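The structure's right below; bear with me while I get my questions together.
For this view, one protein chain was removed and the others were kept in their places.
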Amino acid sequence: MAEKPFAITLDVGSSLANKTGTWRTERPVYVHRLPPCNDACPAGEDVQGWLYKAEEGAYEEAWRRLTVNNPMPAIMGRVCYHPCQTACNRAQVDETVGINSVERFLGDEAIKQGWAFAKPETSTGKRVLVVGSGPSGLSAAYHLARLGHAVTIRESAEQPGGMMRYGIPAYRLPRDIIDAEVQRIVDLGVVIECNAKVTDIPAVFAEGFDAVFLAVGAHLGKRAYIPAGESARILDAVSMLHDTESGEPPMLGKRVIVYGGGNTAMDAARTAKRLGAAEAIVVYRRTRDKAPAHDVEITEALEEGITMHWLSTIKHIDAGAVQIEKMQLDEKGFPQPTGEFDTLEADSVVLALGQDCDLTLIENLPGVVIDDGVVQVADNMMTGYAGVFAAGDMVPGERTVTAGIGGGKLAARHIDAWLRGDAWVHPERPNLASFDRLNTWYYADAEKTQRPRLDAARRADTFDEVVQGLTAENALFEARRCMSCGNCFNCDNCFGVCPDNAVIKKPDGTYEFNLDFCKGCGLCAHECPCGAIDMELELT
Amino acid sequence: MRKQIEGSQAIAQSVATCRPGVICAYPISPQTHIVEALDDLVRRGRIEHCEFLNVESEFGAMSVAIGASAAGSRVYTATASQGLLYMVEAVYNASGLGLPIVMTVANRAIGAPINIWNDHTDAMSQRDSGWIQLYAQDNQAAADLHIFAFRLAERVSMPVMVCMDGFVLTHAMEQIDVPEQEQADAFLTPFVPRQKLDVDNPVSIGAMVGPEAFTEVRWLAHHKQLEALAAIPGLAEEFAGVFGRRAAGPNDHLGLVTDYYTEGAETVVVALGATIGTLEDVIDELREAGTSIGVLGITSYRPFPSAVIRERLQHAKRVIVLERAFAVGIGGVVDADIRMSLMGLDIAQNTVVAGLGGRAITRASLRDIIAKSIAGDVEPLTFLDLNEGMIPA
Partner (left out) sequence: MTVTPLKFYQVGSFAVGNRLLTDEERSEQSNPNRVNALTSGHRACQGCGEALGARYVLDTAMAATDGKIMAVNATGCLEVFSTPYPETSWRIPWLHSLFGNAAAVASGVATALKAQGKTDIRVIAQGGDGGTVDIGFGPLSGMWERNDDVLYVCYDNEAYMNTGVQRSGATPPAARTNTSHASGPEPGAHFNQGKFLPLIAMAHHIPYVATATVADLHDLEAKVKKAMTFRGARYLHILVPCPLGWGSRSDETIMLSRAAVESGFFPVFEAEHGVMTSSKKIRRRIPVEEYLKPQKRYAHLFGANGRPDIVERLQRIADHNIEQYDLVEKGAEE
């Protein structure tokens, strides 16, 4: 072809020579924000992160990502009160993501498939003794082992698991699940010695341990002073559950009254039913919504036929009969006596008024401070006695399996650092991926046909073991409801909406801004569904 | 083949031998017979691989032509008068883009008052549009110049207007050697566009150009015309070689002008188009009567062959420019170009505006005005046969 007409006919794509990036006053940057689920998880789970993998159906990868923080998803998927779901941004769109049920699915899948933890590549040569094999002890042992330390757990009970085994009833947490998840930790190299009560800390150090982690829990049922007749049958809930688990269930009679409004009370009442009581009655001094038990627990108890006597206190216990007084909430929501009384028939009364810690092991250790019945620890989880750390129910704070696991993890990091003569600093927390940063338009609504499946998914965690967890399909479905708050999930929006082609999609599916051409219009940030792009002032 | 044929039919058949790919047009007298004939030829399959498009306006016609040409097809259209003005924006655009479109302008007056008859006002209005303008003296030349136009257009990648007097030529029956297909094929080279839309070789055509390069673009447009000027004589020879006749007519000189006894003539009348035939008759009589006079016909009005014209006229004492258009407010259009070409020479020159809106140019009137001119008894600007009596006071 002859020469092209000057200036009128141009070679294609030549505008690449015009670097429009110079127009910019703001530049986009990809950020990682802290999703509210992650933020709310006491075990510090990277929920969004493992859901991201689960969305792809990459369950093993999801499980591995999950267990970076929490070694027991099958258990957590059953007993965790999932504060993540309470915090979940999706609740403001339709309903919270069923994080817990997906977690349980992954946990069960791991057991089914026999996935094992990767062993540490090197060993530090340090030995750590963990006292107590409850969730907190197991968690610390797991994390310490993965960091290359030699860990031994000593457990006074016959079997490991702590309150998970001796408190939480089997209908909520089948024992083979506990066994499997504990075994996996053992397979990692953690030694568990049962029937091995620790009584002397200095002796432990003398044995050659370099550090000690205490997680002895809170096992002493609280007693309240209630006038009672000689023959009145009064038990505490913790012992009752413990004995039931140990195969020596107590004699409760036909009518059982459980005193208290917490989860333990619900478990005690439901267990009483299972032990043969015709009637189990919960007596609590405040109203249902003020009760510390989780709503689901109360609902399930009611579903199982447990009777609730709200706004009532026990005044007197006699053989066969319990006198209760009606209460009334004052303006501040505190129960006040009304002087109105009633009598309930009862063969036994189970007190579920909370637990105290048995701290005989350390109460005489120099430097250890006990306040309000719990051990005080420094920011690095160490007690006043050098090298002795503690977490779980025995330290101040929330008393849940999840909090125990989180405490164990944190303590492990501190112990690891301390063993190296170092201090562990919590990495800076990213800013929260708040709801207002989301562009929820892009999240598809569930189709009507899929709603029932969704509902099943969301309710699965509340079902007892008679109903199985999620199917793979449901789990996938539920995982895909996650909005990936604050973290890119490769939706290609930025890549698609840039009028200047200034977003590069890399072969691995991630993106990069081409600042040669980005004019800083902000469309990518505005249209990012999950708020993973910030516009920053250009400093020139 | 020699035939008694209407001018428009001859044009249609001549265009057909050029194997155009796309023909489009919007009807306007006196162009209609040409495109009607072409529609029929295309429908009958007499032009292979050719599409005929009826468009919604002349603006559309020229725009379709632009698109089709840019897509690499040989394109033909025709118009006149109001139609030419209606497409002006696109006319300039076609030349700006350097697209070798060939268009017949069946010259006609421009209204108001609306007038369908012949003069050159329409084509003259486009003399600065960047198009090459060739004027035909008779239907033989008109038929031949269309073939010549395609070759020239494609050679320099510029559009060409072939101007022929409306009715006078378009509707006249004459004996013509209608070009043969083999001849056209032998003369025309396959169309190789200088630029085209091509999916395998994409380019952007029609960029926006600012002050930084616009002058250069215009300078190049001028040089394209000069390039055409240089190319025409050679192509004219080639044409003669293939067809055995000269495209612009028997009196052709270099393909640029026609020359009728200008050699040594004291008086030369300069004209364009069909008037030349009448003039030649008048000159025959005058020469017989001993007057030293000739006629110089301009075939290539754009590019303007200044040097050739100067060479032809340098020894004349008087030049009369006979025009079928005029520049309102000053006078001759072609006249100014002639003056520029003769700059510095001592030659008397006057303009005669004739044949506006189809008024007949009679031999008698021509004899009269020539005589007056030679006698120096004329205004620099005369309107032939102006009837002042009919103009209300």
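First chain written, first letter: the chains are A and B, and each begins at residue 1.
The rule we apply is simple: contacts are C-beta pairs under 8 Å (C-beta built on N, C-alpha and C of every residue); 3 or more make two chains touch, one makes a residue touch a chain.
Predicted model only: the values in this text are computed from it and were never measured.
Engineer: From the list A:18, A:246 or A:336, pick the residue that touches the absent chain.
Structural biologist: Looking across A:18, A:246 or A:336, the contact with the absent chain belongs to A:18.
Engineer: Looking at the whole complex, which of B:190, B:210 or B:389 touches the chain that is not displayed?
Structural biologist: The one listed residue touching the chain not shown is B:210.
Engineer: Just to verify: which one of B:198, B:237, B:263 or B:368 makes contact with the chain not shown?
Structural biologist: B:198
Engineer: Specify the residue from the set B:31, B:63 or B:170 that touches the hidden chain.
Structural biologist: Reading the full complex, the residue touching the unseen chain is B:63.
Engineer: With the missing chain put back, one of B:35, B:90 or B:110 would touch it. Which one?
Structural biologist: Per the contact definition at the top, the residue touching the missing chain is B:90.
Engineer: Touching residues of subunit A against the unshown chain: what are they?
Structural biologist: 7, 10-20, 23, 55-57, 59, 441-444, 446-447, 450, 472-473, 476-477, 480-484, 489-493, 495-497, 499-502, 505, 507, 509, 514, 516-517, 519-523, 525-527, 529, 535
Engineer: To test your reading of the contact rule: which positions on subunit B touch the chain that is missing from view?
Structural biologist: Looking at subunit B, the ones touching the missing chain are residues 21-22, 24, 49-51, 53-57, 59-61, 63-73, 75, 89-90, 93, 97, 197-199, 202-210, 212-213.
Definition applied: only the chains that are shown with their structure count from here on.
Engineer: So what's the Cα centroid distance for subunit A and subunit B, whole Å?
Structural biologist: So the centre of subunit A lies 91 Å away from the centre of subunit B.
Engineer: Given the complex with subunit B, which residues does subunit A contribute to the contact?
Structural biologist: So the residues of subunit A touching subunit B come out as 1-12.
Engineer: Can you name the residues of subunit B that touch subunit A in the complex?
Structural biologist: For subunit B paired with subunit A, touching residues are 96-98, 157, 192-196, 201-207, 209, 213, 216-217, 220.
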